[in-house]
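Here it is: the structure, laid out below.
The complex appears here without one of its protein chains, the remainder shown in place.
On to chain A.
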Amino acid sequence: MMTDALPTVLEAPPRAPLVEVIELSRAFGDVVALDRVSLTIAENEFFALLGPSGCGKTTLLRSIAGFEQPDHGRILLGGDDLLTRPPNRRPVNLMFQSYALFPHMTVAKNVAYGLERERLPKREVTERVQGVLEIVGLTALAKRRPNQLSGGQRQRVALARAIVKRPRLLLLDEPLSALDRKVRAEMQLELKRLQHEVGITFVVVTHDQEEAMSLADRIAVMANGRVQQVAPPVELYQRPANLFVADFVGTSNIVTGHVVDQMFVSKPLGPLPVAVPPGTAAGAAHLVVRPENVRIILPGDSSAGVVDGVVADAQFHGGVWTLAVDVGGFDRPFLVTVPGLAPASRGDRVRLGWDSAALVQDELV
């Protein structure tokens, strides 16, 4: 009834989907590069594909760009079937992992190539090329040939060539992998700024999880040609969907055990603290604790600990200490990160406890 109408929760309106990948499969002989991949990417989203080498990231991008014919499935762009269109008629630009710069053209010519195909007036082409070269910081090198550039400079030419067309969808295959740390950080900011400015939807492939975490609105983690989980970075980190994601994203301490009577029990350690969601089926499960969530309880400390161990190693990582603690019955040491001073040193006996942990039941999708 009207009277008991509750104030509606204010939410950002859901963004319209731009790309819909539906049950896409592609095999090369016996190798299954894509296995029923389904994804929805929203207009203006910064979307990352994260996964180990060989998991099918490049194949997915190439399918969207039109250079691989999928065996099954569909790809829609703004609701239209993309697969029936030849590659040169897709409003999609791909920055190749190998850059694929035209060796016989100057930097400026490479960047202008796509605009010239649109039959734009010469003046506009020149202006836009200059503008984008400024953005990537290559104005001074406009007349060079690709073989006169460093790896990082070539990468920036490839980026400039892809963004100058202002496509609806920009696909970037490991766009920053050849850059050194500092330039990479700058280019990451640049990409982010660019995305806000030009309003292009970005799909970035990377095997660098920090890059994915810092850039993307949402991340799809892939393994063995399958999507393991799609989620915003924080959720991916805090609530991994399965063991693969828990292990691949960030550093984790993983304890294998069973769910019995809504409790997690590990063989050597007994019941361990973790919130078991109601309705969780009994059976094999894994407890995931991030190193920064582990507390060290020194002797004399009154708070309750969970497991006992001996500090095997302590390393300083600029502001943060990482301790490796050997716990009886485990092959891998527990990793603990603590800010500030080292709370314990090598050989010390410590108790470990944690307040927050995640539970995963499946190994892999």
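FYI, a contact is a pair of C-beta atoms (placed from the backbone, for glycine too) under 8 Å apart; a residue touches a chain by one contact, two chains touch by 3 or more; residues count from 1.
Methods note: contacts and distances are computed from a predicted model.
Missing from the rendering is one chain, named in UniProt as "Spermidine/putrescine import ABC transporter permease protein PotB" (options: "Carbon monoxide dehydrogenase", "1,2-phenylacetyl-CoA epoxidase subunit A", "Fe-S cluster assembly ATPase SufC" or "Spermidine/putrescine import ABC transporter permease protein PotB"). Of the candidate positions A:Arg15, A:His72, A:Arg117 or A:His258, contact with the hidden chain is made by A:Arg117.
Contact with the omitted chain, checked across A:Arg36, A:Arg145 or A:Arg168, is made by A:Arg145. Contact with the chain not shown here comes from a single listed residue; of A:Arg161, A:Arg184, A:Arg218 or A:Arg295, that residue is A:Arg161. In the complete assembly, the contact with the undisplayed chain comes from A:Asn88, out of A:Ser53, A:Gln69 or A:Asn88. Counting over the whole complex, chain A has residues 65-67, 86-88, 92-94, 96, 98, 100-104, 113-114, 117-118, 145, 147-150, 161, 165 touching the chain that is not drawn.
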